[in-house]
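A single protein chain has been omitted from the complex, and every remaining protein chain is retained in its original position.
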Amino acid sequence: MIRFNCDYSEGAHPKVLELLSQTNLEQTAGYGEDPYCRRAAELIRQKAACPDADVQFTIGGTQVNLIVIAASLRPHQGALCADTGHINVHESGAVEATGHKVLPVPGTDGKITAAQIQAACDAHFGDETHEHMVQPGMAYLSFSTELGTIYSKKELTEISETCRRNGLLLYVDGARLGYGLSAEGCDLTLPALAGLCDAFTIGGTKVGALFGEALVIRNSALKQDFRYILKQRGGMLAKGRLLGIQFLALLENDLYFDIAARADRQAMRIHRACAEKGWQFLSPSPTNQQFPVLPDSALSSLRQDYEVSYFGRIDESHSAVRFCTSWATRDEDVERLVRDISAL
Amino acid sequence: MIRFNCDYSEGAHPKVLELLSQTNLEQTAGYGEDPYCRRAAELIRQKAACPDADVQFTIGGTQVNLIVIAASLRPHQGALCADTGHINVHESGAVEATGHKVLPVPGTDGKITAAQIQAACDAHFGDETHEHMVQPGMAYLSFSTELGTIYSKKELTEISETCRRNGLLLYVDGARLGYGLSAEGCDLTLPALAGLCDAFTIGGTKVGALFGEALVIRNSALKQDFRYILKQRGGMLAKGRLLGIQFLALLENDLYFDIAARADRQAMRIHRACAEKGWQFLSPSPTNQQFPVLPDSALSSLRQDYEVSYFGRIDESHSAVRFCTSWATRDEDVERLVRDISAL
Amino acid sequence: MIRFNCDYSEGAHPKVLELLSQTNLEQTAGYGEDPYCRRAAELIRQKAACPDADVQFTIGGTQVNLIVIAASLRPHQGALCADTGHINVHESGAVEATGHKVLPVPGTDGKITAAQIQAACDAHFGDETHEHMVQPGMAYLSFSTELGTIYSKKELTEISETCRRNGLLLYVDGARLGYGLSAEGCDLTLPALAGLCDAFTIGGTKVGALFGEALVIRNSALKQDFRYILKQRGGMLAKGRLLGIQFLALLENDLYFDIAARADRQAMRIHRACAEKGWQFLSPSPTNQQFPVLPDSALSSLRQDYEVSYFGRIDESHSAVRFCTSWATRDEDVERLVRDISAL
Partner (left out) sequence: MIRFNCDYSEGAHPKVLELLSQTNLEQTAGYGEDPYCRRAAELIRQKAACPDADVQFTIGGTQVNLIVIAASLRPHQGALCADTGHINVHESGAVEATGHKVLPVPGTDGKITAAQIQAACDAHFGDETHEHMVQPGMAYLSFSTELGTIYSKKELTEISETCRRNGLLLYVDGARLGYGLSAEGCDLTLPALAGLCDAFTIGGTKVGALFGEALVIRNSALKQDFRYILKQRGGMLAKGRLLGIQFLALLENDLYFDIAARADRQAMRIHRACAEKGWQFLSPSPTNQQFPVLPDSALSSLRQDYEVSYFGRIDESHSAVRFCTSWATRDEDVERLVRDISAL
């Protein structure tokens, strides 16, 4: 059985394990106050061209999302996002457990638009009873999205301007940032993206690390006392250096982006194989997640050898599934899958 | 500079890293639903002699504490603990952030007594306005405690009976469980301890793992839907197997207890060196944390070569500090410290 | 200017004020432990034919909703409701502030169906990643709804059975219970409704009281320690008797239902006047709230003399508004409005 169901089926990129092993018996201070975290943070500031940013390392994606939102919003504020947004669907109510409502708007291909954000703000502040409703305080988006899509520079710029004009924070969940920025056709760079938002994450878990998300905070108000809240929500790792070390290993020589680009290319090979069968796709994803709609017969045949993620029934004889590649996907497995699809 | 300030200055025991490396490129299901977690859970159930327990793996100590408390208590209930308890002092209000009050009672050597628990329940339910006060819903204790001390079998049995009689859950924070159970004079075994409480943790972070706490749940009500709350609070690791693998490596052949016992012995050597100087101790700790009260002059001399944890001023010329050993402490460093203390 | 915009523009029914005045200088125990609350609770148990129910009095609707939900659900559970439900729209995130997600489903005329509840449960438990999603723990519905509609006995019975079958609590927000039960065509009685749900409220604020909602709890688990949570969320009134006294005044001789029935009849007169103009309605409401869709020209004409509640633009020349009557609405004002509508 070969797993294409998600992008966290393996451990870490060998370079990551190697650096963890090399440094294993060194003694350092805990809680992220060690030289590795400092160097990784500095490297991130350089690569993202935001020299004043505060960089904090946390363990997982749900965790960093809930911490950022808890640290950012006042009690009456909520986070706007696409209805497919991870915080709205797949975090077991983590945001609500911090006291904040998620404010979903209907996404298109997993994306939210500047116009939707503006409309939500207008609807809220234009309603004379707005004090009785949750105030939009932040826009949350994922890059790449839960449907594998990416925002263009123009789209993200408009969203950013809309947020600033309306006093909303813009937070980008970069659990799959590598796959997004490395996608063919992506016209955003890391510095460009960084310059457009108040905070964003660089996801490690799905892009080569054992675990870990680097949070880059550009907004001054959010920097203030952030580490208290990181600790309070269980996001401060005792051996914090494990996070710094992993991001160092991934970011030196741009390993992070190289392995992401390779996974994107693998995914596009699968995409083409599906397209050649005449299958449609749930979304126009150029990244490591592909969502073909295929005949149930084809699906049961493929499932004999491959794990895929079932996304839902489309009609009585078709289903949508997700194929994921990752930094760890082997070319021979992709080739085999492509052959098997073609042979259906 | 040699660090004796805490027990999480290094990475992981080499056996842990080795097993992580060996299994690194295997594909498994995520979120702890992999064979390694299953095997580790089964091993824990065997070693703790609680075949019906639910075993879940989480990342850190603050995290598992807040999750257990959030999952256990109704909104009006709080957790009784010694005033020195980790949840009361050093978790940035993590428990309160889940909505629950910590109910501290004055600890003796870091410990709470059955009599104090009974008195707190009597005071609460005996007060005619008890609906206006936080109801004790749980007793929390650390084993070993934040002051390095341990409960005797008799003490823990009395606490357990008191909790059951009063309808309180008993939760044992075992961040340093290994050091506690391995201490000279400890008359509790893992099965004995397990049999006395509703839930407890086996701490990995401080006893050989990179990170990780195994939570053993014996109480049926708490088992119900626990994993939702684990996810909700960011405690469910995507590559959950990393936790299972580490605990497997630690628990096979009782490595966990062997390395803890060694650290305890090292600590007692430091203890004796201090005692021979006539220094008093903050607590009668038989475990890896030692809290001598020493002259400031001696402290500044030692601090030229050693990191210790400053605990507080005792009088105008004396301070209390903490020396910690761990699974990673080198015998030669202990010997050097002992020599340096003796030479003061 | 005559207010038809809501049903809380005046103080209390004169009988309520009268009894408050009569009893004003009596001394009683506080916090609802007085003879008036006891008698009112007993009267409610009788009229609802649920002799074992726990009856608690709280101040307002948002408050009682958030308290019931906080007291009922475990952290990972949410409340299913129609998307127009008060808890989803008009409580400033009160439910989320207690840590729970509201789970809206598309309502029909403000109502949720048994089939929707079953579908939500099936979707949740049928999803292999359900631990990553909020578990439905309760169904919330309003009677009458935010759009003035009511559930039939058959509909509520099906909902009740669906909830029990799936382990969900059924909670009925009766802020406008009087107007609902008194509506022409309503085939539910208070005992019938009480017998179908785990908890419900009898709204006083909008039906003759200065303020106050009586909460009737039939579910045993929810009864347990409920008053602690009532206190914790600020819902326990020091001079609790004020609530008991008001409900006594309203429920003796069924004043509550008489005044509600009168308001419903007034509303239906307005309804007929609108219908005769050929105006459509947002919902088929038989209760004190009517939602006609009228030409903007007619609206601006009416607004010279009447306050109405603006509900939204329907097309470029039509808007939806709400007309409310209440226990305090004067017949002459209704007649004048009816005349003015007819004359448009």
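The letters A, B and C name the chains in turn, as written, and every chain counts its residues from 1.
Quick note on the criterion: a residue touches a chain if its C-beta (ideal position, glycine included) is under 8 Å from a C-beta of that chain, and two chains touch if they have at least 3 such contacts.
This structure is a prediction, so every number in the text was calculated from the model and none was measured.
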For this session: Decide which residue listed in B:I67, B:L80 or B:V134 touches the omitted chain of the complex.
Result: B:V134
Problem set entry | Sole residue of B:V89, B:A192 or B:A275 that reaches the chain not shown, by the stated touch rule | B:V89
For this session: Return the single residue from C:S9, C:N219 or C:S301 that touches the missing chain.
Result: C:S9
For this session: Can you list, in ascending order, the chain B residues touching the missing chain?
Result: 75-76, 78, 89-93, 96-102, 128-129, 131-134, 310
Problem set entry | Interface with the unshown chain - residue positions in chain C | 1-3, 6, 8-12, 14, 17, 20-21, 23-30, 59-64, 66-67, 70, 91-94, 97-98, 205-206, 210-211, 228-229, 231-239, 242, 328
Exercise. Taking the full complex into account, what residues of chain A touch the chain not shown?
Worked result: 31, 70-71, 74-76, 98-99, 131-132, 135, 225, 227-229, 231-232, 236
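The working rule: only the chains that are shown with their structure count from here on.
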Exercise. Can you give the whole-Å distance between the Cα centres of chain A and chain C?
Worked result: 41
Seminar exercise, completed: Two or more other chains are touched by the chain B residues 70, 98, 228-229, 231-232, 236
